[in-house]
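Removed from the display is one protein chain of the complex; every other protein chain stays in position.
And now, chain A:
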Amino acid sequence: MAAGRVRKVLGRAVWGVRAYGFIAAMWIRSSWAYRASFWMMLAANFATTALDFVAIMLMFSQVDALGGFSLPEVAFLYGTACVAFGLADLILGTAERVGRRVRDGTMDVLLTRPVPVLSQVAADRFALRRLGRILQGTLVLGWALTRLELDWTAGRVALLVSMLLCGGVIFGCLFVVGGAFQFWAQDAAEVQNAFTYGGTTVLQYPPTVFGKELVRGVTFVVPLAFVNWLPALRMLGRDDPLGLPGWADLAAPAVALVCCLVAGLVWRAGLRAYRSTGN
């Protein structure tokens, strides 16, 4: 009985991912028809997201350290946050359009198709130009890694990879939860942006520059700290300002998993609420 249920849920998930794949592929093909425009948008995306790092460099032209962190260390935080967010934005960024879809009635159209609604919402207007942010973050991260002179043990490499992946998953969950809230409040896109875009900006700086309350909130309420602060502190051999036990640095995969579960439930509840009230 339970096994049957699990198989059914898994089957739906696989189908949802496949559907995401072919919808996204269609959008890539269609944007590829306008190559010049594609490259320009990619460059623009790269340049605008790079401005954040320019701001950090400007600060460092006046001071030698920010909250006790050197420029390469901040660049490391910046790069990891940027890549993780970029991955989530690339794959689930359009989930923030739920409110608009509810208002203009196209949500109903999605519900008449045999494909999970989340796949349809997230794959809609899939745009490879969002790779610009990931590319830019990767460059900064690469530069930081050459300057940090870390001792590359297998454990460190694994930690770095898991940091980026789990971070991407946690940000992705935020996009989904934010999208789901718009089933109740159709103008919630702004609130969501505060968490996603705001969150990535916070994570680009060392935790020590912020007040303790903010750090606490970011760790426990919205688990953004797991994206890179905690694992990064371990990578850089620093102490955690909240004094959490050492295992918390390695908890990112578990936190990511819990986030997925919560995001899935909130999305389901949102869709159910929509289906009982309409627009």
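Rule of thumb we're sticking to: contacts are C-beta pairs under 8 Å (C-beta built on N, C-alpha and C of every residue); 3 or more make two chains touch, one makes a residue touch a chain; residues count from 1.
Methods note: contacts and distances are computed from a predicted model.
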| item | value |
| --- | --- |
| Undepicted complex member, UniProt protein name, chosen from "ATP-binding cassette domain-containing protein", "NADH-quinone oxidoreductase subunit M", "Fasciclin domain-containing protein" or "Chemotaxis protein CheA" | "ATP-binding cassette domain-containing protein" |
| Given A:Ile23, A:Leu244 or A:Cys260, the one touching the chain that is not displayed | A:Ile23 |
| Which residue of A:Thr106, A:Thr138 or A:Thr201 touches the chain not shown here | A:Thr106 |
| For chain A, residues in touch with the removed chain | 19, 22-23, 26, 29-30, 104-106, 108-109, 111-115, 125, 272, 275-278 |
